[in-house]
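The other protein chains are all here in position, but one chain of the complex has been omitted.
Order of writing sets the chain letters: A and B. Residues in each chain are counted from 1.
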Amino acid sequence: MLHRIFHIARRDLTLEFRERYSFLSAILYLIAITFIVYKVFGRIEPPTRIGLFWILILFTCINVVSYSFSFHGQKRKYYHYILYRSYELIIAKWLINLVKMLIAGFLLVLLQSIFADEPMKDIALFSKVYLLSIFGMTAAMTLISSISSYSQNQNTLIAIMSIPLLIPILLVGMRLSLISERIIVDTEIDNYLMMLVGIDIVYIAILIIFIPLTWKA
Amino acid sequence: MELDKKLRDLLNIMKSIITTFFLIIQCTLTLSAQSEIDDFFRSTGKIYTVLGVVVILFLVLIIYLIRIEKKISIIEKQINDE
Partner (left out) sequence: MDIKKNWWKVLSVILMLYVLIAGILIPISPGLLDFDNSNAITGQKYNVKVKAYNTHFDQAKNLNAYLLLPSDQMLPADHIDLINAVELSASFSIPQDIIPDSVDRLDCSIVIDNEIDGYVQYPDAVTIKDTGSVSQLLEYKALVPISSLQGVDDFNFPFRPIVYETVRNTFFHVAIWMAMFLILLVSCYHSIRYLMSTDLLHDQKSSALTSVALVFGIAGLITGSMWARFTWGTWWTNDVKLNMTSIALLIYCSYWILRSSLTDIDTRARLSSVFNLFSFIALMILVMVIPRMTDSLHPGNGGNPAFGDEDLDNTLRTIFYPAIIAYTLLGLWIAQLSVRYYRAKDNIELMIYNNSK
C-alpha cells in the first residue's frame, strides 16, 4: 500500500511540476505580500509578524490545496476512480499538499527573518508548532476540496467550508507561536501541543475514514 | 393547489423565524424582568406579566404548528386516496 501511495504521489508531483505555475503563483503571492508589508511598515513588532505569518499560511494553504482537486476535464476524474483506491489517492494528495506547504512555510520564515533583520527566538518550538499545524490544516483542506470537487463553484465552497475547520488549529498555533516569541509566558506548552496532535489525529482519521464513503461504488 | 403550495412555502419560512424569535424572546423577557434585582425585592407584579407574555407567545407557536399539521394531514390523506 505504501508503495502505491508513493507511486501516486510521485506521478502527481511530476504532473504538477509540468504545470508549476499554480504553485509558483501562490509562492509569488507570499513573497509579494511580505515585501509590501515590510516596505510599508518599516519595522514590524513580533506579534504583528506572527499574525502576518499565520494569515499568509492560511491564504497559501487555501490556494495551494484547492488546485489539487481541480481536475482538468472529467476524464481524469474517471481515470482516478477506476485505477486507484480512494484512501490511497487521498493520502497521496495529502502528502503532496504537505510537501508544498512545508516549502511555503520555510520560505516565509526565511523571508521574514531576512526582512526583519532578526531571526525567531525559539526556532525549535516554532518549527514543531508549524509542522503539527500543517499536518492538520492540509488534512482538513484536502478533505474539503475533495468534497467540493463535485459542485460547480468549487473555489467559494472550499473557502467557506474550510475556514471553520482551520480556526481551532490557528488559535492554538497562534498561541504557541506567541509563546515561542516570548511575548506571553505560559507553562502549559505541552498541553497545547497535545491538543494540536489531537486535532490532527481527528482530521486525518476523518480524512481516511470518510472520503471512501463519498466515492461512487 | 398552486396557491396552497405557495402559501405553505411562505408559512414554512415564517415558522422557522417565529421559532427562533420565541426561543429568544422568552429568555429576554425573563432576564429583563430580573433587572430590578437592585431593589432586592421580588418583582411579583411584573413576573406575572412576563409569564403571561411568554406563555401566550408559546401558545401562538403551538397553534401555528397544529394548523400546519392539519393541512399536511389533509394533503397526505388525499395522496393516499388516489
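Assume a contact is a pair of C-beta atoms (placed from the backbone, for glycine too) under 8 Å apart; a residue touches a chain by one contact, two chains touch by 3 or more.
As the structure is a computational prediction, the values presented were derived from the model and not from experiment.
Engineer: Would you write out the residues of chain A that touch the absent chain, in ascending order?
Structural biologist: Counting over the whole complex, chain A touches the hidden chain at residues 143, 147-148, 150-153, 157, 160-161, 163-165, 167-168, 171, 191, 195, 198-199, 202, 206, 210, 213-214.
Engineer: Give me the chain B residues in contact with the hidden chain, please.
Structural biologist: Output for chain B: 1, 5, 8, 12, 15-16, 19-20, 23-24, 26-28, 30-31, 34-35, 37, 40-42, 47, 50-51, 54-55, 58, 62, 65-66, 68-70, 72-73, 75-76, 79, 82.
In this text, only the chains that are shown with their structure count from here on.
Engineer: Which integer distance in Å separates the CA centroid of chain A from that of chain B?
Structural biologist: 46
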